[in-house]
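Removed from the display is one protein chain of the complex; every other protein chain stays in position.
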Amino acid sequence: MTESYQGLLDEEKVFKDPVHRYIHVRDKLIWALIGTKEFQRLRRVRQLGTSYITFHGAEHTRFTHSLGVYEITRRMIEVFQGRPHWNEEDRQLALVSALLHDIGHGPFSHSFEKVFHSDHEEWTRAIILGDTEVNQVLTSIGPRFAKDVAEVIEKTSSNKLVTSMISSQIDADRMDYLQRDAYYIGVSYGHFDMERILRVMRPTEDQVVIKQSGMHAVEDYIMSRYQMYWQVYFHPVTRSAEVILSKIFHRAKFLYKQGYEFNQSPYHLYSFFDGNPTLEDYLRLDESIVLFYFQIWQDEKDEILKDLCVRFINRRLFKYVEVNPNIQMTDWPRLRELFTATGLDPDYYLVVDSSSDLPYDFYRPGEEEERVPIHLVLPNGKIRELSRQSDLVESISGKKRTDHKLYYPGDWLELDDEFKKEKQEIKKLLFQEG
Amino acid sequence: MTESYQGLLDEEKVFKDPVHRYIHVRDKLIWALIGTKEFQRLRRVRQLGTSYITFHGAEHTRFTHSLGVYEITRRMIEVFQGRPHWNEEDRQLALVSALLHDIGHGPFSHSFEKVFHSDHEEWTRAIILGDTEVNQVLTSIGPRFAKDVAEVIEKTSSNKLVTSMISSQIDADRMDYLQRDAYYIGVSYGHFDMERILRVMRPTEDQVVIKQSGMHAVEDYIMSRYQMYWQVYFHPVTRSAEVILSKIFHRAKFLYKQGYEFNQSPYHLYSFFDGNPTLEDYLRLDESIVLFYFQIWQDEKDEILKDLCVRFINRRLFKYVEVNPNIQMTDWPRLRELFTATGLDPDYYLVVDSSSDLPYDFYRPGEEEERVPIHLVLPNGKIRELSRQSDLVESISGKKRTDHKLYYPGDWLELDDEFKKEKQEIKKLLFQEG
Amino acid sequence: MTESYQGLLDEEKVFKDPVHRYIHVRDKLIWALIGTKEFQRLRRVRQLGTSYITFHGAEHTRFTHSLGVYEITRRMIEVFQGRPHWNEEDRQLALVSALLHDIGHGPFSHSFEKVFHSDHEEWTRAIILGDTEVNQVLTSIGPRFAKDVAEVIEKTSSNKLVTSMISSQIDADRMDYLQRDAYYIGVSYGHFDMERILRVMRPTEDQVVIKQSGMHAVEDYIMSRYQMYWQVYFHPVTRSAEVILSKIFHRAKFLYKQGYEFNQSPYHLYSFFDGNPTLEDYLRLDESIVLFYFQIWQDEKDEILKDLCVRFINRRLFKYVEVNPNIQMTDWPRLRELFTATGLDPDYYLVVDSSSDLPYDFYRPGEEEERVPIHLVLPNGKIRELSRQSDLVESISGKKRTDHKLYYPGDWLELDDEFKKEKQEIKKLLFQEG
Partner (left out) sequence: MTESYQGLLDEEKVFKDPVHRYIHVRDKLIWALIGTKEFQRLRRVRQLGTSYITFHGAEHTRFTHSLGVYEITRRMIEVFQGRPHWNEEDRQLALVSALLHDIGHGPFSHSFEKVFHSDHEEWTRAIILGDTEVNQVLTSIGPRFAKDVAEVIEKTSSNKLVTSMISSQIDADRMDYLQRDAYYIGVSYGHFDMERILRVMRPTEDQVVIKQSGMHAVEDYIMSRYQMYWQVYFHPVTRSAEVILSKIFHRAKFLYKQGYEFNQSPYHLYSFFDGNPTLEDYLRLDESIVLFYFQIWQDEKDEILKDLCVRFINRRLFKYVEVNPNIQMTDWPRLRELFTATGLDPDYYLVVDSSSDLPYDFYRPGEEEERVPIHLVLPNGKIRELSRQSDLVESISGKKRTDHKLYYPGDWLELDDEFKKEKQEIKKLLFQEG
């Protein structure tokens, strides 16, 4: 491909989108990137991993979300055009970074990454800079362009303004996913007035700031984010599916390492088991591939792998209880003993999962992860950090909330079998008042 | 399983649903059916087949739709309760038939069925009456219950009223899919006032009729259906993906029959290639399985199978021209010759696809497929066929619309290679004024 | 006021609007016009007259609608900018004409105009060209500007393109009111994809045309209009209120002409009773003024005026029957006799009201009112009238629908009094099968 993708299409292309109504593409560059096989692959990776098991509407993919982030960025630029600090030459950089910010995600990223020590940010860099169709298209714009894009996505770019459009506390990414996830699931929490927020965004030298008159819309957005985290993203049923998923990956890797002979060899995963996947290996993966193996593993000889796959595929999930890690964990060794005694391996069947969120803290600078706070610009031109201006945000700032749950196979616990005594003790330990 | 699923749950269960807000389940029977592995399998079959390639929002599954049809039926029954002709004993029959009406659908049904002479209605019957979890649950209600359900779904039941709730010109199935497909895609055509229609539905001895005061809402529903057909279901890009999909199945079957050796044996499909699949074979299929094979076939030796799979997976679809079958088809033999001359097999690369719809005709009785027309009940109790009462429906009744398109690989046609002359002639034949 | 309103505001002003989300004002001229007392007066004139009596949500005013038409026109211009045939100098003319197109409407225009032979189009011209704040603002732009605006609104302008933006079969006026009325009432029929229609509108020398790819959205708009007419605008209950309203005006005028002495003199109306109102008289009117008199007339001595006002204010409306004017009107003289015999003046209590609409015809040129049809522009640049391209529109074109209803006081007819025999005969004549 020696073609250049600089310039505009003869006619604008549009995608129908339920969240933004239409997604508008004028640039040849954007059109070409959407057509690459690496980008099309995102059609086969769900945006919300296992959430579809809890919320049946959550089938939407990262492809859809990526287009949405691009579209929001495009609208942001419309607002910025002609304003101080906005450099129209950064337009393509911003649009492309928005479009490609999730290109490195793989199937069920969350669990996959934990088990295989894989990192979607590294894969993103590899896709953008490696031997890919994406890289070919980017390089047609200029020799440094791919690198510039990678740096914006990695947050190492010197272009702080463009970086903050794509990743900050109120960026195109978050604004798309909150609305989109809420829409597909059908919950009302995801609503905030994005059109208003876009209208009051202003470029400055090193970040996007918000006109004070839009403060209430931003408060609404923060509340929306808070609700989505606790009611959707950290939903205990989703986490149950996630727990099982992780354990499947663990078991398969464990078996492979032990020289176990699979009925049909899961060769797509070998290099991940071995810890040396190539970019090509990674790009071959998607959720059909993973689900294919999970399905055939329902017939495996290994009882644990088989059982976990049957559970995942047919939605026979683990139950859970809230745990207080300080108090209850004193019972942990005894619980594991009891599980083992009944023949269940506690490494797979007794799992603590914790979620925690600092939804309003990131609005105080200088903390972990160096989160850049949201800034307002006052009518007199001064800049003020949001929580100093908003009572609402102030009151919820800095309050970390953590939630610990212990997952176990509830159906098995209710089963009336020879382990009556052990199960009774397990129940006593699980259901004591936390 | 000797458990009985008669009776109500201790507490109602709800599913969040973006179309109907909540889906309410009170019956143990319904809850148990949703939990069967045959029903969970519908999570892995998209509602709209290849439409997601045209409209990126169309990722929703038959699982979601089936719950929606159940919910609409549940609301219909709320309206019917206590009215003449409604027999409360039919409640479970109606709810279960609604829930299971699509249980026999497989991956990409439309193309799959055409190529493999498979029929989802037969599979539905097999799942309901065969050795399945669904059948076990149904049988717990009574020995004849599974058969009754199968007959309602097959439209052979003597219970015409319940049958018409699930399948008629204005039934729970259509009302769900029009709204749901429109919602996920983000088009506005799918809107009609379902709450109003439900309120004016009345049971009669042999069908559901509509109070005359609801006629305008029904008109709106018919228009909605008309628009959805031509703008969504028959969208030419979707049909392009469908054409390629069919050709992949054809090619794989052809190669198998010829004794071709696949890199990895697609054993899930063997019995379908041979024409003797068992129910177990069928239930093992879903869209992950099919997409797994399509992906690995991108590396097959056979050039045609490989190319078609690369096209499908990476959305490199065929282009199309409108054709007038009477006139242009005189050029058909010459076109095929030219394709062959350039090395492309016209059986796979030059495909006519026709869509036709009689959207308003079904409102005249006695035609093909014995479509039962919609009937209004007037204030004086008389029954009248809709098109005699509605000017709007009358004016669009009986007008069949057909559309023929010829699909071909546009990228190849534009490629500048040694077949310049042939391609020029092909273009002349394709782009002549229809 | 010698100030000029040429130029842009320092900062854009916005109005929150539920239909278009925000209404954006950049021009000093528009801002100044909105602030005139003649325009503010539209806040006290409901958009839908008596419809609020049928649909309690329909309280919205002509002020709101006028802003909406302005906003749609503003968006249309955004699409037109830079395209052939669009002259950017016409921008202000289009925006102002859109904003002021209804400025001449008075309280309950429909009935008011019929009874007092008043014409809102003449008042529009008078307000634009007369001694008003509106005229002062317009004149600051240039000596001919007010006249140009008046001509666009009157459809006598030589600028056919701008005229067609404001008034044609698919113009900013209709697109706003269909959506707005539907929104405030809460009906679903008013939905169509305006964003899509705006995107496919193209300016030509003498009218706005639609790209063929937008045809389905236009079909949807036409259906929307059809449903709104019959279900909202011609709703029989609204017409009942309208009938009473007209009769109140008639009676008050009649009494005035007879020298009747009102309890409190309705001096706002004198010049209208006399047929010689000044512009100042007209601008003093609004719906508060009219409702003030209706309320105090509930205590008038004249029995008819009093009764009609009590009915209107407290929503004790007339009932109605469908009539076939050809057949049933033979009974007309007898019905009037019977009403008179029971002491009810048939001029006020027995009223025929007819509504008729040619919703799809206007798509055939050359008919009454010289309605310009909607034109599509095909990919090859040719222009074609809509109904030749759309099966749906073709099938509903040219079908005039008329509806005749006879209104009478149903409560009185049910009252058990000395006129039993007469009422029985009246009922027989009214309720015979049409």
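Details
Should a chain be cited, it is by its letter among A, B and C, assigned in written order, with residues numbered from 1 in that chain.
Quick note on the criterion: contacts are C-beta pairs under 8 Å (C-beta built on N, C-alpha and C of every residue); 3 or more make two chains touch, one makes a residue touch a chain.
As the structure is a computational prediction, the values presented were derived from the model and not from experiment.
When the full complex is taken into account, the listed residue touching the unshown chain is C:L291, out of C:L291, C:M329, C:V352 or C:L413. The chain omitted from view is touched by exactly one of A:Y22, A:W230 or A:W332, namely A:W230. Remark: the omitted chain is touched by one listed residue; of A:R83, A:K257, A:K399 or A:K421 this is A:K399. Across C:H56, C:R83 or C:K427, the residue that sits in touch with the chain not pictured is C:H56. Residues 14, 21-22, 195, 199 of subunit B touch the missing chain (whole complex, contact as defined above).
Residues touching the missing chain, restricted to subunit C, are 15-19, 21, 35, 37, 40, 43-44, 52, 55-57, 59-61, 63-64, 67, 183-187, 284, 286-289, 291-292, 295, 313-316 (touch as defined at the top). Where subunit A meets the omitted chain, the residues involved are 187-189, 191-193, 216, 219-220, 223, 226-227, 230-231, 391-392, 395-396, 399, 401.
As a convention for this text, only the chains that are shown with their structure count from here on.
We define each chain's centre as the mean of its Cα atoms; on that basis subunit A and subunit C are separated by 52 Å. Note: centroid distance subunit A to subunit B, computed from Cα atoms, is 32 Å.
If each chain is reduced to the centroid of its CA atoms, subunit B and subunit C end up 45 Å from each other.
Residues of subunit A in contact with two or more other chains: 21.
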